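Heads up, one of the protein chains got dropped from this complex, but the rest are sitting where they should.
Our next item is chain A:
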Amino acid sequence: MSRNRIHSEQQMVRRFTRTFIVTHWLYASSFLALLVTGLPMYTEFFDWLYPVLGGPATARQLHRIFAVVFVVPFLILLVFDRASLKNWLKQILSWKKHDFQFFAAFPKEFFGFHTDMPKQDFFNAGEKLNSILQMFSFLLLILSGVFMWFPKYFPKWLQVWSYPIHDIGFGLAIAVVVGHIYLSIGHPSSRVSIKGMTKGYVPMKYVEEHHGRWADELRRQGK
C-alpha cells in the first residue's frame, strides 16, 4: 500500500491508480455505447434510436465494435496493473460481519438520515456487491454475446439460450448502474468519492467516514 500516501496539506489519500481509473472510464463509456446501440432491440420504446444510429444494421455493427472495447479494460488491468486487479478481487470476495451489517444501515444513510454504519473496508459492502454484480453480468454478456455473434461455431441451443442470458446480464448491470452513478456524483455524503475515480485521491475525512477499517490500516502503517 505504498501508493496510499497522504498528501499532508490537503489530507488527500491515494485510492486508485491511473491505470485503474482509465480502465474504469473505458468500461463505463463502452457500457454506455453498448446501452445506446442495444436499447432499441430491448424495447420498442427506444426504436427512435435506429434512425439516430443509422439503421438497425449499423446499430448492430456498432454494438459489436463497442463489445470489443468493452473487454479491453479487463485485459489492460490484467497486463498492466495486476496489483490493482488482485486487490480488487481479494477485497470483493472477502465478506465479514461488518459487510453484512452494512446493508442494514445503508438504506437510512441512502435516504439522508443518520445511521451507525459499521467501519468499512477499502471497498465498502455496497461497492463490493456492485463489483460482483458487474463482473457477473459482464461474464453473462460477453459469453452470450460471443455465441450470438458467431452462430456458426456453436450449437443452436446455445444461441437460443443466449438471448435470455444476454437479457438477464443487461438487466442486472443496468439496475445497479443507476445507484452507482447517483452515489458517486449525486449523494451528499458519498459524492466526494468521485475524486478517487478522476484524480485518484480522496480526502482523508471521507476515508474515515466511509472506510473506517481502511483508515485504521493507513494509520497503523503511519502514513
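Note that a residue touches a chain if its C-beta (ideal position, glycine included) is under 8 Å from a C-beta of that chain, and two chains touch if they have at least 3 such contacts; residues count from 1.
Note that in this section contacts and distances are computed from a predicted model.
Trainee: With one chain of the assembly withheld, which option in "Cation:proton antiporter", "CbbQ/NirQ/NorQ/GpvN family protein", "4Fe-4S ferredoxin" or "RNA polymerase sigma-70 factor (ECF subfamily)" matches that chain's UniProt protein name?
Mentor: "4Fe-4S ferredoxin"
Trainee: Considering the entire assembly, which residues of chain A contact the chain that has been omitted?
Mentor: 41-44, 47, 50, 55-57, 60, 97-98, 110-114, 116-119, 151, 156, 159-161, 163-164, 167-168, 170-172, 174-176, 178-179, 182, 186-189, 205, 208-210, 212
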